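Moving on to chain A:
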Amino acid sequence: MGNVLEVKDLVKRYGKLLVLDRWNLKVSKGERIVLLGPSGCGKTTFLKIIAGLESYDEGELFLNFKNLGFVFQEPRLIPWRTVKKNLLFVSDDEGKIKEVLKMVKLVGFEGHLPSQLSGGMKQRVNLARALLNDPDLLILDEPFSSLDLPVKLKIMDDIVELWKESNFTLLMVTHDVKEAVYMGDRILVLSERPSRIIEEITLSFHGDRMLDERFLKIEAQIIRILSSL
Partner candidate 1 sequence: MKTIVGLLLFVLVWEILALLLGSSFILPTPVETFKALIHELAKIETFHAFLSTAWKGFFVLGLVVLLGTLIGLVMGINTVIYEILRPVVMIVQAVPVISWLALVIFLWGIGWKGPVLISFLSLLPISIFTTAAGVRSIDKDLLEIVKVYKIPKRKVFKDIYLGSIVPFVVATIDISIGNVWKVILVSEFLCGDKGLGVLISWARQYVDVPRVYALTIIAVAFGIISERLTKRFVRRLTRKWGMS
Partner candidate 2 sequence: MRRLLSIFLVILGLSAVFSITLINPLGPAVIPIVAITEGKVKGTVHLNVEIWKNPEEAIAMIASKKADFYVLPITVGANLYLKGMDIVLLGVHEWNVFYMVISKDETFSSWKDLVGKEIYTAHGRGQTVDVLMRYLMTEERVVPDKDVKILYAPPQEIVALFKSGKIKFAALPEPFVTMCVLGGKGKIVLDFQKVWGDKMGISPRLPIAGLFTSKEFLKEYPMVVEKVVDLFKNSVEWMNENLDEALILTKKFLNIPTPVLKESMKRTKFYYVDVKDCEKEVALFLKKLNELYPEGMPGVPDEGFYAR
């Protein structure tokens, strides 16, 4: 089976509050899925369910991946440990650590403490950490929300490059339309809470999307959908 994950009629409640309203989704290996929706609609909750951090109430969930990498919204580094020690926390493989630092272009910063790094650099350590165990599913939870535009563009580029090399499945969540269109080849638009998947947009073009007209067209289409909610 080429599916990394499958959900059928997935329901999640917090007490009486319905958060996820019967989600149906299949993700195949190597896809770049982006969940796009307003704040509070439950998209982070979905990611947590996939990662095993939350339970669900109804429906079925099939997971078919070996290793998981999770890039959180905030860097979540141990403040009193260096970059290297933060990575050692997750993996003992020093060789791999060197490799991921190269991937995120942070070679030479092993001995730095998080307080000595910029926001963008901390987020890259967050990403490096997620790559340590060669994930076949890389989950990203609004990973760029705290970053400035130039920094954001750079990291998005880096992730897409990494994806091209390693071909992991990418599952990302964001509320930013541009990010969604840049990162995803399948964008799932979500409603407000209780959320459902209301629209699915597939992108077939690659290359430098930012400069492509079709990028703006898709963006406009999505914005129309969102404003009609």
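By definition in this document, a contact is a pair of C-beta atoms (placed from the backbone, for glycine too) under 8 Å apart; a residue touches a chain by one contact, two chains touch by 3 or more; residues count from 1.
On how the list was made: all candidates are chains of the complex that A comes from, given by their letters.
Since we're looking at a predicted model, the values are computed, not measured.
A.B. asks: Out of the listed chains 1 or 2, which is the one touching chain A within the complex?
C.D. replies: Only one candidate touches chain A in this complex, namely 1.
A.B. asks: Could you list, by residue number, the parts of chain A that touch candidate 1 in their complex?
C.D. replies: Answer in residue numbers: 51-53, 68, 70, 72, 74, 76, 78-81, 85, 89-90, 113-115, 129, 133.
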